[in-house]
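This report concerns only the one structure given below.
Note that one protein chain of the assembly has been removed; the remaining protein chains are unaltered in position.
== chain A ==
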Amino acid sequence: MLGRTLREVSAALKQGQITPTELCQKCLSLIKKTKFLNAYITVSEEVALKQAEESEKRYKKGRSLGDLDGIPIAVKDNFSTSGIETTCASNMLKGYVPPYNATVVQKLLDQGAVLMGKTNLDEFAMGALGSDTGGSTRNPAAHCGVVGFKPSYGLVSRHGLIPLVNSMDVPGILTRCVDDAAIVLGMLAGHDPKDSTTIQDPVKPFTLPTLTDVSKLCIGIPKEYLAPELSGEVRSFWSKAANLFESEGAKVIEVSLPHTSYSIVCYHVLCTSEVASNMARFDGLEYVLGDKEEEPLRTVSQNVNIGQKCHRCDINVSTEAMYAATRREGFNDVVRGRILAGNFFLLKENYENYFIKAQKVRRLIANDFVKVFNSGVDVLLTPTTLRGAAPYLEFIKEDNRTRSAEDDIFTQAVNMAGLPAVSVPVALSNLGLPIGLQFIGRAFCDQQLLKIAKWFEKQVQFPVIQLQELMDDGSSISEIEKLASVSLKH
């Protein structure tokens, strides 16, 4: 059951083959068995079981809320969840319990979804997993063999998503198949009065049509994406995919996105600047609740007593000195480095030379896409990542900046331009690890993009991971655990 698609599970729930509570318990037990992976920061077991129970009541009364009722979901720990700790994996927000739900979380809960917990991320999502600023939905999806969809900027509300780069952040959707991503998109998309950057037009839930004929499509292959670092394996799957479209009658052409190569360095300036600004609110005093009796909005004080309650701070000099100490303590090196760089770029004497220039480069990058799409291309086909997933020891060899520069090489420019993109799993590598390819669509043509991705998904028949077997056979889990530890010792 756990390996099935949303639609299959939904059907099983409706037919009574499984109850929401049983499903929830199965999930909780898998989470426990895979705890060593650190996938979750918070598992909201109690809340999940209660939600499942309520869902079950609805099913019994025949009053299901729809396809998502009783479906287990996980949310990255940078989405605000009312009453559930939201940390962004940062010391700065350790213990912060938001008093409200992000719009996207609320929409999922309104549909009856069961929230299992909050998933892990780099501190403030600077480089890994659910929301997508530079590829953080598509990259993990490619590595995990699932579908990772980044909607058009403005299609899905960011309200309640703790920001990294406001102008590029988008809530991302990770599902087993393209159809499921479409279902969730249908639930989430549309204007949110709480987010002024969302589109005004209403978006209704929709069923993704099945594409049978691709002969009228034009697929663009951006030549700049043939990077020297691209692994031979990924490159060959990319060619195979292009050939597949061509053999089915689609027009496949080489296109050029000349400014994409500047995307990462441009991103560095814009991202660090917005980060410096967004992180200004974290003074180490405000968000972490002290004693239970204390009001969420309490006094900020130069007094040691109150300082200690709010944060681990013994500074009694000045507000500035106190902030310096709490901020040093609250942020890790990567975040601090970005704040420093961002503030440097925003200084009056540097603003023109860095920030303004980066914005101009961003415009050029976005215009590249506009030109290509205006020339008649329907979607672009690219790799999602340079290679398959790296073993842990390989992964930690590189510093964060190099790593994210490499990780985001194919995904970043899409965020600069605000376009929709989806990573679809294609095949397993020699090591047996998944590889994904990316489709990039025109702005707000998310449905068309998913339609093409769905067709492609059907052709490649990616082998679904058999979680049920793992669940049933305890030895398999220990195998994995052993594997994991082997790779650590590697």
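Convention: a contact is a pair of C-beta atoms (placed from the backbone, for glycine too) under 8 Å apart; a residue touches a chain by one contact, two chains touch by 3 or more; residues count from 1.
In this section, contacts and distances are computed from a predicted model.
Asker: Which choice in "Glutamyl-tRNA(Gln) amidotransferase subunit B, mitochondrial", "Probable cytosolic iron-sulfur protein assembly protein CIAO1 homolog", "TITAN-like protein isoform X4" or "Trafficking protein particle complex subunit 3" gives the name that UniProt lists for the one chain left out?
Answerer: "Glutamyl-tRNA(Gln) amidotransferase subunit B, mitochondrial"
Asker: Which candidate, A:Glu274, A:Asp408 or A:Asp446, sits in contact with the chain we can't see?
Answerer: In the full complex, the listed residue that touches the missing chain is A:Glu274.
Asker: Just one of A:Asn166, A:Asn353 or A:Gln459 touches the chain that is missing; which is it?
Answerer: Of the listed residues, the one touching the omitted chain is A:Asn166.
Asker: Among A:Ala102, A:Val203 or A:Ile264, exactly one should touch the missing chain; which is it?
Answerer: A:Ala102
Asker: Identify the residue among A:Ser80, A:Ser152 or A:Thr175 that touches the chain left out of the display.
Answerer: A:Ser80
Asker: Among A:Asp132, A:Asp179 or A:Asp283, which residue is in contact with the omitted chain in the full complex?
Answerer: A:Asp283
Asker: On chain A, where is the contact patch with the chain that was removed from view?
Answerer: 78-80, 86, 88, 93, 96, 98-100, 102, 158-163, 165-167, 193-197, 200, 273-274, 276-277, 279-283, 286-287, 295-297, 299-303, 306, 316, 319-320, 323, 343, 346-348, 351, 355
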